[in-house]
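Since the structure comes first, as structure tokens, the remarks are kept for the end.
Heads up, one of the protein chains got dropped from this complex, but the rest are sitting where they should.
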Amino acid sequence: MALLSVEGLVKHFPLGGARAWLDRLGGQAPRSVRAVDGVSFAVAPGETLGLVGESGCGKSTVARSILRLVEPTAGRVIFGDVDLTALSAEPLRRQRRNLQMVFQDPTASLNPRLSVGRTVQEPLQRHTTLGAGERRARVAEVLAQVGLGAELVDRYPHELSGGQRQRVNIARAIATRPRFVVLDEPTSALDVSIRVRAILLLDELRSTLGMTYLFISHDLASVKYLAHRVAVMYLGTIVEEASTAELFTRPLHPYTRALLSAVPVPDPDRRHARIVLAGEVPSPIDILGGCRLRGRCPLAQPVCAEPVTLRAVAPAHRVACHLV
Amino acid sequence: MPWPWRRLARNRLSFAALGAILVVTVAALLAPWLAPYDPDEPDAAAALASISVRHPLGTDLYGRDQLSRLIHAGRVDLLVALSATAIALTLGATLGAGAGYRGGWVDHLVMRGVDAVMAFPAFILALAITAALGNSTANVVAAIALTHVPIYTRLIRGEMLKARETEYAEAARTVGNRPHQIVLYHLFPNCVPPLIVQATLAMGFAILTVAALSFIGLGIQPPQSEWGQMTAEGAGYVVSGEWWLVLFPGLAIMLTVLAFNLVGDTLRDLLDPRMRGVR
Partner (left out) sequence: MSELLQVHNLTVHFATEDGLVEAVDSVSFSVRPREILGVVGESGSGKSVTAHALLRLIRPPGRIVRGEIRFEGADLLALPEEQMGEVRGARIALVFQSPRTALNPVLTVGGQIARLYELHQHVSRAEAWRRTIEMLTLVGIAEPARRARQYAHQLSGGMCQRVMIAMAIASSPRLLIADEPTTGLDVSIAAQILDLLRGLGRRTGASIVLITHDLGLVAEACDRVAVMHAGQLVEIADVRTLFKRPLHPYTQALVRSIPRIDREVAMEPIPGAVPSLLAPAPGCRYADRCARVLPVCRLERPMLRAAEVNHEVACHAVEVDSGAAVR
């Protein structure tokens, strides 16, 4: 039974302005940015699902929609046996004890006027009935788990390094021992040498605390290390989903293959030919029918003008491509 | 949070400014005990006397000791400025925070109200209100407060609009804060620093406004002494040579307002946790 199940998630951001007004007058629906356009997946307890894609593919919007930081336009998100999308404000707020997020920018996601201790104990304040002393003890425990010394409790974010700030971010997310954590590009803003440490820490925490992760990233190598299964997004939809091993050794969707071929490999003898997609990612406003990769795909055929669905081509391997 | 004296002392000008404000405040508080004479007590024999040991700042037409009058006047000025600023700040910040956080029609309503008030030159508005409502201290406070509300409203609204979009605001929501908790504990504290600078500057303006109103005969009425009113009276004596009557009240206004202006930036820096440990 999946811990988190996303069904048909859609998020459109309607465009404003004169054009939209005129559209409405003319009886048409105004154009919108179709950031997430029908995404479905499930995450099993204890696993890490990697969600990869390039900028603009909608992965961050998926993360925010799941947590209802942004209200989905359509679709359902089932957590355990609770439909998150149907909850009203207070029950949703209470669910946040189990659904946390680690943000991308460690500096921007910490309130500069609050000390480390105050930031990390806030989730405990909001969701538990622990007294002040008990909260302090728990904060010290959590800080130790992320590898920060207890003396940092009274420091402010600007007094810490980037790596330390990200650890505080992680500490805040795990303080209530949530069952599910969304990692939104947790290492992108970190220096390369610190990135490795952060990834190893996240992996260790997952197994020690029994958490489940949705790991969003554009760094395919980190995803390969941390994730059990990977879903690849392009222009608001999932184009391929498989186990990590399967995806990296036998990628089927042309976009996945192009993406993997673009990742630089630190081995000078393996300079391989790159699969190049023509042009740039089209705008998510005017999306043509049929396969979204159609204009850029080197293998495009007339059939690609037909709408394409994500279907299983092998056990636990789904692809959205006519030619597979 | 421990008061960082050392950092304050390093910036000598601000230290002096803070000192000056403290002196004025203490003098105002302890006026009845500090003033050597009763400010309203006439002494015909010593009328229009220049500065001396007995009357360090001289006397006026009625022989009233100017030093005592100055100290008591300071009380009024500070009280009015402080109350007006406090009221304006509270009202303005609440309106601005609400408008900034909620947006939509609330924002529109508040901002159009602000626009309406700001359409009038501040002093003219204060003058009009005082003239309409009558010359009492309370009315002066109300008039000044009203003309200052828009400044704080706009300031806080702008800061709130920024703070609302930050990632830590999003994190605050993710962690499980209710909307009012997000505003109170996360957004508002980050909107406060510009408020502090503005409030100290506004204190200076408030004092100037009270003084100006009294100068033209509105607001605080004699026999209650007030710096502006004393300056107005004293101005009439410049030609005849009683220079002390205009100089000291004028200096009092100038130095107090200056002190408030100088202390604003430093006060804001002192309250910013980011400045801890920074030279």
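Just so it is clear, A and B label the chains in written order, and each chain counts residues from 1 on its own.
The rule we apply is simple: a residue touches a chain if its C-beta (ideal position, glycine included) is under 8 Å from a C-beta of that chain, and two chains touch if they have at least 3 such contacts.
Here the structure is a predicted model, which is why all the values come from computation and not from measurement.
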Contact list for the unshown chain, restricted to visible chains: A
Option touching the unshown chain, where A:A262, A:L288 or A:V313 are the choices: A:A262
From A:T48, A:T85, A:S222 or A:T237, residue that would touch the chain that is not displayed: A:S222
Among A:L51, A:L160 or A:L277, residue touching the chain not depicted: A:L277
Touch list for chain A against the chain that is not drawn: 54-55, 191-193, 196-197, 199-200, 218-222, 224-225, 248, 258-260, 262-271, 274, 276-277, 279-280
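We adopt the following convention: only the chains that are shown with their structure count from here on.
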Between chain A and chain B, centroid-to-centroid distance (C-alpha), Å: 51
Complex contacts: residues of chain B adjacent to chain A: 166-168, 170-178, 181, 186, 189-190, 273-274, 276-277
Complex contact set, residues of chain A against chain B: 67, 69, 93-94, 96-97, 100-101, 103-105, 108-115, 122-123, 126-127, 156, 158-159, 169, 172
